[in-house]
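Omission of a single protein chain aside, the complex is shown with its protein chains in their original locations.
As written, the chains take the letters A and B, and residue 1 is the first residue of each chain.
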Amino acid sequence: MGIEIGELAARLGGREIEGDAAFVVEDVAGLEGGGPRDLGFLRSASHASALAESSLGAVIAPEGVDVGGRPVIRSPLPNLDFARATGWLRPAVRPPAGIHPSAVVAGDAKVDPSAAVGALAVVESGATIGAETVLGARVVVGAGTTVGRSCWLHAGALVREGCVLGDRVILQPGAAIGGDGFGYEFNERGEHEKVPQVGNVVLEDDVEVGANSTVDRARLGTTRIGRGTKIDNLVMVGHNVRIGEHGILISQTGVAGTSTLGDRVILMAQSGVGGHIEIGDGSFIGARGGVIEDLPPGSRVWGFPSIPERAWHRSMSVFAKLPEIVRRLRALEKRARTDEDGS
Amino acid sequence: MGIEIGELAARLGGREIEGDAAFVVEDVAGLEGGGPRDLGFLRSASHASALAESSLGAVIAPEGVDVGGRPVIRSPLPNLDFARATGWLRPAVRPPAGIHPSAVVAGDAKVDPSAAVGALAVVESGATIGAETVLGARVVVGAGTTVGRSCWLHAGALVREGCVLGDRVILQPGAAIGGDGFGYEFNERGEHEKVPQVGNVVLEDDVEVGANSTVDRARLGTTRIGRGTKIDNLVMVGHNVRIGEHGILISQTGVAGTSTLGDRVILMAQSGVGGHIEIGDGSFIGARGGVIEDLPPGSRVWGFPSIPERAWHRSMSVFAKLPEIVRRLRALEKRARTDEDGS
Partner (left out) sequence: MGIEIGELAARLGGREIEGDAAFVVEDVAGLEGGGPRDLGFLRSASHASALAESSLGAVIAPEGVDVGGRPVIRSPLPNLDFARATGWLRPAVRPPAGIHPSAVVAGDAKVDPSAAVGALAVVESGATIGAETVLGARVVVGAGTTVGRSCWLHAGALVREGCVLGDRVILQPGAAIGGDGFGYEFNERGEHEKVPQVGNVVLEDDVEVGANSTVDRARLGTTRIGRGTKIDNLVMVGHNVRIGEHGILISQTGVAGTSTLGDRVILMAQSGVGGHIEIGDGSFIGARGGVIEDLPPGSRVWGFPSIPERAWHRSMSVFAKLPEIVRRLRALEKRARTDEDGS
């Protein structure tokens, strides 16, 4: 129980310590609510006064920031180091390897012996579950779907047939991967006839998909989420979308069918991308932004339809003054009429 | 089967009756479609003409409203009284106490003998299920999670490990409580490295969470939903959010991480609150409102970024006239140029 901060500093790549390297921390905590055996962290000197009020036993902090004499690990990346220390002090409890007796695993599915298949999980025919992977309670892995190594599919997540998950993929509860894309054609009776969605979904290595988010399978080919992209809760990714590497899709965002996002694209909360749109690498879509035209790399846009960030901020600042603008316009018009009458 | 309206009036705290107190109603119904043994209600006199067309046998109505001679329970709170009468005439069918043989309950979980654990539900190690609580089919209660008394977790709801639900908490189908918060730090390779989310979620007494809504666990500490707060479907509550008592979050709303809402805050449909925001008690956010600055108690705002209600309504009324404003401006400019030429 507990780790010496000297040991933590070593694991963090040899950070310097001030104070007692043998000081043992037992848990992590924020500035509020931390106790004398807890490790906390400071992002910057601006939080030093809050630390003075805190009972934290030790901290990770940038060079030179006053920590009130506590044992401290000095770090140029205190947020990252604290995240890693959290992982060591509060490691996720992995279920033991093996298949829970209540799980239903098809005879021809391949489950690595080091994987853990939870209570009432279902692994369908021809599916493959990689080494060290955890399937939580009642997870479903569809027929022929491949799940890589060291993945964690939390309780209630599901992946339909024929999909591919890379290594270290995380699905939060209720994430639904591989549902049919939304595709219909009008038939001779003027009714919507379903277009079979026979493609799949590929989630590359290190992708995470949030709770109750959905990624639809392609009509033909593949809906692909690139390596390291992180998707928050209640996000919708349509069929045949391609998202590059290391992207961020914040909660309640939607990307409509056949759109392509480059690498490191950020979609802020409740934003949206229309169908058949291309967004260049490194673009940033502000909260509630709605993109309906292609964007070159490095774009920063807000609003719906989205416009460049500065233009949107300027227009929004005028928006609240619209009634005043109308009054001023009316005053000018009145004056013009007076001039006319008087001339 | 059926209840005399005299009995209903007594249960409602002794409401007055006009007409036959022994009249038996067997069901509840709206003004349309009700039959002669159904009980309906009138909110106010403005619906009296609709009642005249109706076949309802009896009603709950405010004092003095004409009910066409039907037996009537007079009430200052007809909506509330009708809701309660609905509960008595159409009581929810509770499954019998006990654990369904197909459920998977860990040996060290504590399930009150009066609780009902449904088919294929999972109660993990160290979890506690309180008296009279119902877990529907395939509900998952994670390791060490505590569910209070008289809760109802409908089919498919799930709560991850280490969370706490108070008494009379209701989860609708697919509600996902305790997924990881969305937290990453850039690492040395410029990639998003997951920040362990080691906190939990507390849903206090009488909280309800709608279908497929998600409440994320805290990074550290607790994401807390206060007593009596009601959350609609497809709502997202981020990590470390604190929501006060008796709030209302309408469908498809999102609250980003570490924001704090006071008591009795109302978020209308499809609204949103940015991260690290404080919203004072009794505030009201209109539909689609997006709050990105702190709000004092009693605020009423609309729009994104949100502005005071009156200002928003005024600006929106101008919005549709923007093309006309441009025309008027152009006319003034033309006139100014003419003046110049002519002067």
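Rule of thumb we're sticking to: contacts are C-beta pairs under 8 Å (C-beta built on N, C-alpha and C of every residue); 3 or more make two chains touch, one makes a residue touch a chain.
Predicted model, so just to flag it, every value in this text is computed and none were measured.
> Among A:V59, A:A176, A:I225 or A:L261, which one touches the chain that has been omitted from the display?
Answering carefully, the residue with contact to the hidden chain is A:A176.
> Looking at the full complex, which residue from B:A155, B:I292 or B:A311 touches the chain that isn't shown here?
B:A155
> To test your reading of the contact rule: which positions on chain B touch the chain that is missing from view?
On the chain B side, contact with the omitted chain comes from 28-30, 32-33, 77, 79-80, 83-84, 86-87, 90, 92-93, 100, 102, 118-120, 136-138, 154-156, 170, 172-174, 206, 208, 210-212, 228, 230, 232-234, 246, 248, 250-252, 269-270, 287-288, 316, 319-323, 325-326, 329, 332-333, 336.
> Mind listing the chain A residues that contact the chain we can't see here?
For chain A, the residues touching the absent chain are 104, 120, 122, 124, 138, 140, 142-143, 156, 158, 160-161, 174, 176, 178-180, 182-188, 190-196, 198, 212-214, 216, 220-221, 234, 236, 238, 252, 254, 256, 270, 272, 274, 290, 292, 303-305, 307, 311-312, 314-315, 318-319, 321, 325, 328-329, 332, 335.
Basically, only the chains that are shown with their structure count from here on.
> Could you please state the distance in Å, as a whole number, between where the Cα atoms of chain A are centred and where those of chain B are centred?
Roughly 25 Å separates the two chain centres.
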